[in-house]
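What follows is part of the complex, with its chains left where they were.
Chain naming follows the written order as A and B, and within any one chain the residues start at number 1.
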Amino acid sequence: MKRLLTMNELTISEMEHILAEAEQFANGAVWRPQQQTMVANLFFEPSTRTKSSFEMAERKLGLEVIPFDAGASSVLKGETLYDTARTFESIGVKALVIRHEQDHYFEQLLGKQLNIPIVNAGDGCGHHPTQSLLDLLTIKQEFNTFKGLKIAIIGDITHSRVARSNAIALTRLGAKVVFSGPPEWFDENSGLGEYEAIDQAITTSDVVMLLRIQHERHDSSVETNDYLTQYGLTKEREQMMKPHAIIMHPAPINRGVEIDSELVECSRSRIFKQMQNGVFVRMAVLKNVLEQFEGGTLHENSHQKWSITQ
Amino acid sequence: MKRLLTMNELTISEMEHILAEAEQFANGAVWRPQQQTMVANLFFEPSTRTKSSFEMAERKLGLEVIPFDAGASSVLKGETLYDTARTFESIGVKALVIRHEQDHYFEQLLGKQLNIPIVNAGDGCGHHPTQSLLDLLTIKQEFNTFKGLKIAIIGDITHSRVARSNAIALTRLGAKVVFSGPPEWFDENSGLGEYEAIDQAITTSDVVMLLRIQHERHDSSVETNDYLTQYGLTKEREQMMKPHAIIMHPAPINRGVEIDSELVECSRSRIFKQMQNGVFVRMAVLKNVLEQFEGGTLHENSHQKWSITQ
């Protein structure tokens, strides 16, 4: 695996390989590169969870993280993303983790002279593969299989990176995915799966996967006051869930909107478990791209004609 | 010691224990956790000194610090402080150092499922216990005792975390604390100590502890031009101090306001000594909370029913 841009790039066996390695990391396995290895996390959008989770994964692998602050960077001076990435490669960074508000930002990095692996930590409303992988790990730890499971993804499907990546991956792995939430937020023609009314979705699913209402991406003003009652996970709806069914949410949570605040840490909730798993899948992903990226060594002296020291 | 929120929580013997360990660190003692240990500093207010001092203390203990930028965090997306703290716990952070503009912010973190130690690095106008401890260490190094000392705390007492925490701790330890500065900034009914006119306070005290005028917290416009003459430490007043008396200031300093710029590094000044001591008391505090916090191990697999790898 030379990079991780979207879930679609991964074969099912690659997914399973990453999940297995993530599980090994969860159980205390240790992997470290043989040499001092620097990476950088280029986050062009606010993030606590994903950025900290990658940082933690990197430290646990013994990597050193070169800080990057988009707000104080040369991007302000009009530098292209490609030139920023090439800069980090030039100074000796061996992998880049990038979050960027632009869909498919990574396309401008491909097929050029950039020669280090990219791990996509979220592009616009597009993909967020490590979030999908941590969701998969959490589900697999719970049910030991994806086949035959029914997963309801509820909420802001149009603007959710997670919804898309997850729906596709879960379907490929044999699960049935349905969607619920405000009908106007669901595109019938997306081809991702069917829409179900909220009560039906919640009462019949093994996994109730809530999505965050992304206020910062919404133009239309959704009445968040009514959202919990109409489409959120109330205490009443939680009572209607199947006995073994679990609750997931990518966080950050809008308490009292997508979910009743008291349910956030209830026994069905795997919300903080998902965060724990995030570190382990990111360790696995970073291990794989660093290990297998043969072009990862910089040829520092490639242009050099003379050596100053004999 | 499972956390450090306020000085009031500490017994006198706990204070003395921390000061003794801080002194050992100042003399080169080394303590490191047995395993790779990550912590995070959640600073929701600007700070150079306190944040850098904690960072330095953490590095000297061999801890790894997961960066957190409040301005680029999910707090912008409406996440609660509790959920942010639980997130850091979930990803494997073993202690949180928090500065927050809200008085007693830490109360919203207590009595729930958050299971890692909190070190308070300043809450609103409330407490700042590690600042108090470094002041105590500086005084004890100077006089070897607190009993019988007279300490004048001068300036912006109403808005000062330091004034309050220090006055209480010093009184408990046997010192006499008096206050001076603009009378309208002193609340007679605070029960913290007596008010003295500036010249009397300065000429009779063993420790002249100046407070910063916190422009950013003041509604009323104090005439800072006149402040030095009326209530500040001028060169004339410094001449009137007792022979062995010392000058302290928590910094950042408004040179020419609380203190004549030329006195900042005079032989009586312990201002930069205080900063040095800050690192050592923070090392001692972090050592104690990490060492004694038995709940500090995350039960990563607590919710897990299946293991992917055999």
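Brief remarks follow.
One rule holds in what follows: a residue touches a chain if its C-beta (ideal position, glycine included) is under 8 Å from a C-beta of that chain, and two chains touch if they have at least 3 such contacts.
Remember, predicted model here, so these are calculated numbers, not experimental data.
Within the whole complex of this structure, the shared sequence is present as 3 copies, and 2 of these are drawn in position.
Methods note: only the chains that are shown with their structure count from here on.
Computed from the mean C-alpha positions, the centre of subunit A lies at a distance of 38 Å from the centre of subunit B. On subunit A, the positions that touch subunit B within their shared complex are 19-20, 23-24, 26-27, 43, 46-49, 51-53, 55-56, 59-60, 67, 69-71, 137, 140-144, 212, 215-216, 251-255, 264-265, 270, 272-273, 275-276, 278-279. Those residues of subunit B lying in contact with subunit A across their complex are 36, 38, 40, 64, 66-69, 71-80, 83-84, 86-93, 112-113, 298, 300-301, 303-309.
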